[in-house]
Structures are given as C-alpha cells and as structure tokens.
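Mind looking over this structure? Questions follow.
As you look at this complex, bear in mind that one protein chain is not there, while each of the others sits in place.
Entry: chain A
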C-alpha cells in the first residue's frame, strides 16, 4: 500500500512542485496520475523512487517511511519497484535478452536464474522471438515492452510508469496499456503517470488529477461519495 500524506515539495529555487498532496493506493490497484506539464506528476514519481526528498509530509510504501529510510537501504527499496520511462531507457549496445537480464544481473542474480526467468518474461510481453534484436531494430511499442519486461523481471510489488505511451502512436499505446492491465491482473500494483485523457478514458481505471501541485480530483473518492 502506498500512502502519501500531506506531502509538500519545494525545490531549492523556490518552485513549489507539490502542495499538501494526500493519496492512498491499495495493493493490486491500477491508478492513473494525470496532469499537465508542471502539475507535479514527475516530482511525485521522483519522491516515490526516493530520487528526491520531500519538504514536508510523509510517504509510506508498504509501511516503510521513505523519509526515515537509511541511504544504504535505498537500492533494496528500489528493487520492490519496477520503473518504466517515456523514452524507454534501453541500453542500445545490448540485445533484448541482455537488456532484460541486465536488471537481474545488477541485483546479483545467478546466471541460472537469469536464464530461466528472462525467457518467461519475454513471453509475457510477447517478445520471445525478438530476444536477439537490438533496441534500434524494434518499433517504439516493442521497445517499451522490453522496458516493461526489464521493470518486471525482479518481481516488483509496484510498477511505476512515467508517461509510458508518450512516445507511441495510438495503437501501440493501447497495446502497452493492455499489457499493463494484464500485469496488474497478475497482482502487481500499477501506477501510471500520464497526460493523455484519451488513454485514461479508454481504460476506465482510477484517475487522480494533479494541478499546480495539488490533487484536484480522485475518481475513487468521487465514486465513494456518489455511492
């Protein structure tokens, strides 16, 4: 469970990126965090990744208080999260298999376990036949699938995706969203940061809207209020 309580973030230059943000995300949920550029989405993503420190408030991920987390524990914490970026961030000098294996390699997994789990993951994202291809030989949608496979290979509890469809055409974007939905059905909590109203409307999931660093609407809260 992710609990974001009264979180404020002000950068050193005085920019107030988040103002008193309160969000609760249950285990196994699929949530969109929506907003325009500068609404604070990426800051929230960075705070969840423990890439930036919050100014005030509290973030709890599975009862772990991120502010109190010692630096040496940060790598371990990040292994519980899978991350997907708009620009895929694949290693261009390594093929699909090596890109996915990379995530396991850097956390010290054995070669045996890598040989076993990478093909399974490539099968899940539908890229079994392209394991030898280099990223530049793949379409945008396929590259994003590799990135998703890499994010999932260490079996994270939460998948954080920052504008995962930002660089894709409509068709590929829908495919990626379907894949994320499938991953969510397997039990992983999925948090997608996006500005695409079209995608959000099509998926029919919980949507939290940010504007000028504040939560302006939360579809779940509205549903609860309606019922």
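One rule holds for everything that comes next: a contact is a pair of C-beta atoms (placed from the backbone, for glycine too) under 8 Å apart; a residue touches a chain by one contact, two chains touch by 3 or more; residues count from 1.
As a convention for this text, contacts and distances are computed from a predicted model.
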| item | value |
| --- | --- |
| Name of the absent chain as recorded in UniProt (options "Sugar ABC transporter permease", "Imidazole glycerol phosphate synthase subunit HisH", "Ion-translocating oxidoreductase complex subunit A" or "Cell division protein FtsX") | "Cell division protein FtsX" |
| Chain not shown: contacting residue from A:58, A:79 or A:195 | A:79 |
| Chain not shown: contacting residue from A:103, A:161, A:191 or A:208 | A:103 |
| Touch list for chain A against the chain that is not drawn | 49, 51, 71, 74-79, 81-83, 89, 91, 102-103, 105-108, 110-111, 150-151, 154 |
